[in-house]
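Here the complex is missing a single protein chain, while all its other protein chains stay put.
And then chain A:
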C-alpha cells in the first residue's frame, strides 16, 4: 500500500515537472506565423543545382518521376527524386515530416490543407519567379493564406452539371430553370430529377456553389470572422433544401448507385467533377450519347467549386533555388499541356486551355468555362473542421427538414467557436 502511494507521488511529481516545463515555454506573442504577411526572397535560377526531393500523391506520384526527366535534361545540375505517397497517408506524413523537421523540398498539397500547413511556418512564400496572373483566379486564391501566397496551383478540378439530354432537352441556366428541368426530367420518367449530396463528407463541395451563386461569402475580407449567417447564405440553403422537400432529389441514395441509375435514366442530372466523365464512359460507352455537361446554373451570379492540388516548397529546403525552378517549370503552359496528356490533370494555367489537345475535347470545354467563375474556400488552418460542420448541418437540412435560418445560425455559431485559426 505504502509502496503504491510513493509511486503515485513520484508520478505526480513527474507530471507537475512536465507541466511546469510546458508552462514555462508558452506561446510567444510575435510568432503568429501566417498571421502577418511574410516576405518572399528572390530565386536565383542560374545557380540552381542539387537534388530535389519531391513528394506527390496518387497517379501524380507514379507518373511525375518519368515526366521530370525532361526537366533534368534542361537542367543537368538538378536531379529530381520523386517519392509517391498514397493519398490516405499523405496528410499525416506531411504533418509528421514538419514536426520532425524532415520535410522534402517540394510536395504536392491538397488545396484544403494549405491553411493548416502554411500556418506552421513550414512552407516557403511564393517568390516573384512565379507569374500569379497566369493561373485561374480561383486556383491562385487557394495558395493565399492570411495575405501571403505559398506555392502554386498545380492542377485544378471544378464541378459542373451532368445531365441527360433525353430527359432535359436544354441545359438550365438559372436556379428556377434547374428546378423546372429537374421536374421535367421526372415528368419524362426519371425517378429523381437531380442528385445533390445530402450531407456526409464532402457535401459542402456540392452546396457551396449555391451559396457563392447567391452572393454569400464564407469569411469577411481579412479572413478573421465567418459570415455564414447572412440572408444570401440562408437563401442558398433554402434553395438546396427545396430539391429534397419537393422530392426532386434523393436523400438516401445507396453508395455506388448514382452512376448506374443515371445511365439507366432513373436520375436526370447531378453535379460533379471531371472524373465522372471517365466513370460514366467505362460504365456505358454507348449511353454517353445521351449525356451532356453544362456550367452550373447561375443564381445572382455564376460560381462553382474549385479544387485540385498545389505545389509547395518547404522553408527547410537546402536546394530552394532548384526547387522553385522545378515548380516554375511545372507551371509553364507547355508543361501543363504535356502533363494533361500524361495523367489527365486539368491545367491550372489558363493559357494552357487554348492548346488543341484540351480545347478540342467535347467535355473539357465546359470545365474550362466553369473555371473562369469557380471559387475556392478560404485557405484557413481550421477549414477541414469547419467543412465537417457544414456537412453535418447540411444533412440535418436535407434529411430532417431543419429550418434554413436555424441551420445558418448553427453553422455560424459552431464555426465561430472553432475560429479561423489565423
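Criterion: contacts are C-beta pairs under 8 Å (C-beta built on N, C-alpha and C of every residue); 3 or more make two chains touch, one makes a residue touch a chain; residues count from 1.
The rule is simple: contacts and distances are computed from a predicted model.
Peer 1: Name the chain not shown, per its UniProt record: "Sugar ABC transporter permease", "Ion-translocating oxidoreductase complex subunit C", "Sodium:proton antiporter" or "histidine kinase"?
Peer 2: Missing chain, per its UniProt entry: "Sugar ABC transporter permease".
Peer 1: Specify the residue from the set A:39, A:73, A:252 or A:285 that touches the hidden chain.
Peer 2: Looking across A:39, A:73, A:252 or A:285, the contact with the absent chain belongs to A:252.
Peer 1: Which of these, A:121, A:247, A:287 or A:333, touches the one chain of the complex that we don't see?
Peer 2: A:121
Peer 1: If I consider the whole complex, including the chain that's not displayed, which of A:217, A:342 or A:384 touches that chain?
Peer 2: Looking across A:217, A:342 or A:384, the contact with the absent chain belongs to A:384.
Peer 1: Which residue, A:42, A:99 or A:289, contacts the hidden chain when the whole complex is considered?
Peer 2: That would be A:99, which touches the missing chain.
Peer 1: For the chain that got dropped from the picture, name the residues of chain A it touches.
Peer 2: These residues of chain A touch the chain that is not shown: 14-15, 18-19, 21-23, 25-28, 31, 33-34, 91, 95, 98-99, 101, 116, 119-122, 199-201, 251-252, 254-256, 381-382, 384-385, 388, 392, 395-396, 399-400, 421.
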